[in-house]
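Of the protein chains in this complex, one is absent; all others appear in place.
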Amino acid sequence: MTITNDLEVEESRSVSPSDRQTLASGAGFTVLLYFGCFFGAVTLSAALVQATGGSATEVFGALLDGSVRARGRWGQTLGISVPLILVGLGTVFSGRAGLINIGQEGQLYFGSAVACYAALRLGDSAGWTEVFPGPLVLIFCLVAGALGGAFWAGIAGALRYWRRVPEVLTTLLLVTVAAQVVGYGLRKDWLLAVPRDGSKAAWRNISTAQLPPDQRMPRIEVFGNSFPISVVIVLAITAVVTVVLTRSVWGFRLRMLGLNSRTAHRAGVAESRYGMVAIFISGGFAGLAGAMMLTGGDFGNYHLTPGFSVNIGFDGLLVALVARQMPIVVVPTALVFAGLRTGSGFLAATGVEREITKIVQAMLVLALLIPPAILFVRDRRRAMTATKSRT
Amino acid sequence: MGSFFTAMGDVLSNEVTFAGAVRFAALLAFCACGETIAERAGTLNISVEGMILGGAFAGACGYHVTGSVSIGLVCASASGFLIALIHANLSHRLAANTFVVGLALNILVLGMSAFLANYVKPSTRAAHKFGIPVLDDIPLVGQAFFYQPWPLYLIYPLIPFSWWLLYRTRWGLEIRAVGENPQSADVSGIDVNKRRRQGVYLSGLTSGLGGGYLILGQIGRFDDAMVGGQGFIAIAAVIFGGWTFRGAIAGCLLFGAVNSFRLSLPALGHEANPEFLSALPFLVTILTMMLFAHRTRQPTALAQPFIRGLK
Partner (left out) sequence: MSLTAGTAESAVPAVEFRGVNKRFGAIVACDDVDLVLHRGRIHGILGENGAGKSTLMKVLIGLVPRDSGTLFVDGIPVVISDPLDAARYGIGMVHQHFSLVEPLTVWENVMLGDEGRFDPLEIRRRIGEISERYGLGIESEAVVADLPVGLRQRVEIIKCLRRDPDIIIFDEPTSVLTPAESEQLFDVLRQAVQEENRAVALVSHKLNEVLGATDEITIMRSGRVVDRVETREADAPGLARSMVGREVSLRSSGAALGLVVKLIDKTGVEDAAVSEYEGNPVLTLTDLVVHSNDRKNALDTLSLDVHAGEIVGVAGVEGNGQEELTALMSSLVEAVSGSVSVDGRVVETGVAGSMARAGVAVVPADRHDSGVVLNLTVAENLFLVEPEKVSRRGLWDSGLMTRRASELISEFEIQAAGPDAPLWSLSGGNQQRVVLARELSNNPKVLIASQPTRGLDVGAIEYISNRLRGARRDGVGVLLISNELEEILDLADRIVVLFRGKIVGEMLRSDVDLEHLGMLMGGAIDDLVENSY
């Protein structure tokens, strides 16, 4: 079945020649609209905190402390932003092709499991760490993660293009399936589990072995903050992705597919081929994010544990949605979301539940949907009046 | 292999399995009734998951404050309606992307219910069962269908009512028209987006009610993970059923049965891979969609926003 994605609304807001025109007119109104909605979301969240007995200023302060102010925290935030940026970028690919991928959480988790397997089993048993330098195994592990995520997303893609099953459902259903598959792997010695001596360990103690030091991401230390070099890698990836999506012919064809698949088909863009590539990339980025989470050390200290993905996949998806599918805006948005996450670690002292950050995130997404919707209708109305009756 | 068949036999001859199947199916059916109508009008409403959870939480609060299951159910339905209000107006008045709206609402409801649950701490318990005489003596399935907590019985009139609404009223005709060819409906004088909003409202009402049933009729205790993807399975049931009530309810029964089955198996003492069982309902859902999705005819304008004058 075909579900037409109204990402057209999104697209008209992306940075491209198409938009210099619209942005120029009424730029002031646009900025006002966005700011207004942003503050609306923040205010509502603050009101919620106050209403349930907390103090909004305390919460705000705790969040700031936890994300950037306290010692060593902004390094943490950077580290957390790595997978968010990757997932966000990957989602932009699938979004441009007109696909609705909401299963990044599962793709990420599965990818991280494959990466872990590659690092622990293949590295050790094949004796590669003796023959090949550590960094090569690290790269291999990252690639494996990406392939794992791509495969997982590919299942949903195949079901969409060959069986017309809407990917919005399959990607999400596969998240639970991924959790179960990895959970199984964590229990089995021949997959991921650490060999134990007899006694059955409680679920919360299950984890894989720790990655050996040479399979970990090197870290940078700056002013008491420590973060993996994956941050730098990811920024480079962002630059490449931006160029590919906005300036390359392939990226253009992908956009065409998402905007009007029939015209695209006539112009030589085979829907299933481009769409599968887009969803592979999307899943691949999610899987890579998982691999980077594992090797970066900020999550789980180089162990893979149950629930490893800690909603990073879903958050990354939200990042892409808030960033209106623009690759460049993904980075600052991811930093904000990462800040919310690290900041929430300091919330315990204020007595306010951590879930407030989830609420803030969701409200931001909703609030930021309003300005483009209003602008879209306004612009279309303007154009219609200009072209009415003159052919 | 022999043990496989004995396991099957055990499960299928056990009344508890059937009772469980009906209980799970009921939640899906509450959602499917409203969602079928919403989708026939053209909206693929993925916030069903949030509507169930919101309904469950509101139902819990309602019961906590008043001690009455009925009031709890009313609160549940109202909360679903509230979520629908936001969704419908963002999608069909402001033309925002309906998938993004649905997704954000799911997360918002998850966050809010978890957050507020810690603050309010509602205490609830499931409604008592009560049996319908004579019918509950039917072997094997009688107990399943007719000896359940009473909120479940609400689904029995809801299904034919929904059918009547869609096929035997003018409103239902307009809903169907709006989902197939909104341009023609518009020219005929029908307010397309209004009908679509109303479709979503209905989905909110029934899914919220489903959430109320979930907490007050099935589980009895609030937990923010209690929905666990069943909203999406309900949507799959609607698609599996080709957007007809007959088909959707069949889908609900199927998925409910699988859910019950995976719990019965270990409960009856049979060994099976726990991860496989947990994943089973989702796998079956994917599998059935794979087999049936491409054969059904979807409402032509499904998931296509309508703005007058712009094709």
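In order of appearance the chains are A and B, and numbering begins at 1 in each one.
Throughout what follows, a contact is a pair of C-beta atoms (placed from the backbone, for glycine too) under 8 Å apart; a residue touches a chain by one contact, two chains touch by 3 or more.
This structure is a prediction, so every number in the text was calculated from the model and none was measured.
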item: Touch partners, limited to displayed chains, of the chain removed from view; value: A, B
item: Selected residue (touches chain absent from view) among A:151, A:184 or A:252; value: A:252
item: Touch criterion as defined above, residue of B:82, B:120, B:141 or B:173 at the omitted chain; value: B:173
item: Full-complex contact with the absent chain, from B:126, B:190 or B:219; value: B:190
item: Touching residues (missing chain, whole complex) on subunit A; value: 8, 11-12, 16-22, 243, 247-250, 252-253, 255-256, 259-260, 262-271, 273, 380, 382-391
item: For subunit B, residues in touch with the removed chain; value: 168-170, 173-174, 176-177, 180-181, 183-185, 187-190, 300, 311
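Please note the rule applied: only the chains that are shown with their structure count from here on.
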item: For subunit A paired with subunit B, centre-to-centre distance based on mean C-alpha positions, whole Å; value: 29
item: Complex contact set, residues of subunit A against subunit B; value: 1, 3-7, 9-10, 48, 52-53, 100, 102, 159, 163-166, 168-170, 172-174, 176-177, 180-181, 183-184, 187, 314, 317-318, 321, 353, 355-359, 361-363, 365-366, 369-370, 372-374, 376-377, 380, 384
item: Interface residues, subunit B side, partner subunit A - complex; value: 44, 46, 86, 90, 94-101, 103-105, 107-108, 110-112, 114-116, 118-119, 228-229, 232-233, 235-236, 239, 273, 275-276, 278-279, 282-283, 285-286, 289-291, 293-294, 296, 298, 302-305, 307, 309-310
